[in-house]
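Single-structure report; data block below.
Excluded from the complex is one protein chain; the other protein chains are retained at their positions.
Up next, chain A:
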Amino acid sequence: MQPAIAIHGLSKTYASGLTALRNVNLEIRRGEIFALLGPNGAGKTTLISIVCGIVNPSAGRVLADGHDIVADYRAARARIGLVPQELSTDAFESVWSTVTFSRGLFGKPANPAYIEKVLRDLSLWDKKDSRIMALSGGMKRRVMIAKALSHEPQILFLDEPTAGVDVELRRGMWDMVRRLRESGVTIILTTHYIEEAQEMADRIGVIRQGEIILVEEKDTLMAKLGKRQLTLTLGEPLARIPQALQDYRLELSADGSQLVYTYDNQEHGGDIARLLQRLGEAGIEFKDLSSSESSLEEIFVSLVHPS
């Protein structure tokens, strides 16, 4: 199946000499939620801006639903909706008029019924006649989403969509994104909240210093790069790890009351039973145990800051 977005050899060097993207190759599958992660200045927004037509590429080619974003820009852009990072709004316009404006700008005839549906879905219907300047930050963010959806795009870019949004609204937006995906919209999101990517994404891409360093299914990534930890609270504190257990990756807490065993997700914890047996043989008793799994955030940090 043709990818929703196909990026080949994309590079961008600004007039200032700053190279924001270096030979980026990436394919976004149709109907997926793709999370693009990277530290500040990694090139996420530049990448999105090029695909959406806001920034000119220095080299490379981008196809949106098979349409070249330069040679066939009308067809490409008509399929794309963008929610930018900044809350850029027409302060004096009403919600209704600004969303209607967006639909017309993207070449669609007026469709009040569809605009009403979008506003209702985003809980903005009650505010349709309000001036944008009178809305809260969260509502303005939803207006931006409504504008991006106004022309019924098949591909939606969400650049930090929940930045500065409270927890309740964030969860509401996640639900909305899932509903959009269910309706067939391909979603590409960048976020600083790794929890957001962990919660929603099907695949994760990590960009660092303008280069895509990893693209992986989220679950595969978590399994491949994630760590698990088993923490044992000991009956009696230990002064040091016994010689008989030296071949395990064990750490003893400062007060000697806890032993922490770290192992890869891929090891499936197969060694735990033997570890517990060895502890028993060494006469070490424990009164509690707990396990934990490293988050996507820890994986992300280990990728972008390998040291």
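Keep in mind that, in the parts below, a residue touches a chain if its C-beta (ideal position, glycine included) is under 8 Å from a C-beta of that chain, and two chains touch if they have at least 3 such contacts; residues count from 1.
Everything below uses one rule, namely that contacts and distances are computed from a predicted model.
**Q** From the list "succinate dehydrogenase", "Quinol oxidase subunit 1", "Transport permease protein" or "TerD family protein", give the UniProt name belonging to the chain omitted from this structure.
**A** "Transport permease protein"
**Q** Consider the whole complex, including the chain that is not shown, and state which of A:84, A:138 or A:205 touches that chain.
**A** A:84
**Q** Using the touch definition up top, pick the residue from A:101, A:174, A:193 or A:286 that touches the left-out chain.
**A** Considering the complete complex, A:101 is the one touching the chain left out.
**Q** Using the touch rule from the top, list residues of chain A that touch the missing partner.
**A** 14-15, 52-56, 73-78, 80, 82, 84, 86, 88-93, 97, 101-109, 147
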